[in-house]
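Of the protein chains in this complex, all but one are displayed in their positions.
After this line comes chain A, so read on.
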Amino acid sequence: MRGLLGAVVGVRKKMASKISVVLRPVKSIVVRFCPFESNVESTRKFLGCINHKKIQATNRNCEVTADVRHDGSEPLVDVMFADGERLIMKGANLTTIEMLTALRSRCNAKELKEEQKSKKKSP
């Protein structure tokens, strides 16, 4: 299952659900936010999109957890990759689409690297 490039066309609401992310290189995702704050909309929508069955199906071992707090902290998406790399996205000033695209591009880059590595091993 590869080559899932979502069509990034136009700038309307339902677009976020069309962005497909391949979660294979991801170990875990923690979405942290304070629901009573007013800057959490994009982070919460990101959480909703990540939980979509198509994206979840790309890696059943990837744990997605929501960390709901009430301490005024910033909304945050903490992605831990299988190779030890970490991506932290501060959702207060990012849109859902920007976060999904950033995650997708990193996942695709890692997938590519993996493929190149496996091609080198078995010519």
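In this section, a residue touches a chain if its C-beta (ideal position, glycine included) is under 8 Å from a C-beta of that chain, and two chains touch if they have at least 3 such contacts; residues count from 1.
The rule is short, and it goes like this: contacts and distances are computed from a predicted model.
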Item to complete: Assign the chain not included in the display its UniProt protein name, restricting the answer to "Serine/threonine-protein phosphatase 2A 55 kDa regulatory subunit B", "Trifunctional enzyme subunit alpha, mitochondrial", "Dynein light chain roadblock" or "Large ribosomal subunit protein uL10m".
Response: "Large ribosomal subunit protein uL10m"
Worksheet entry | Footprint left on chain A by the chain that the document does not show | 35-38, 40-41, 44-45, 47-48, 51-53, 64-66, 68-70
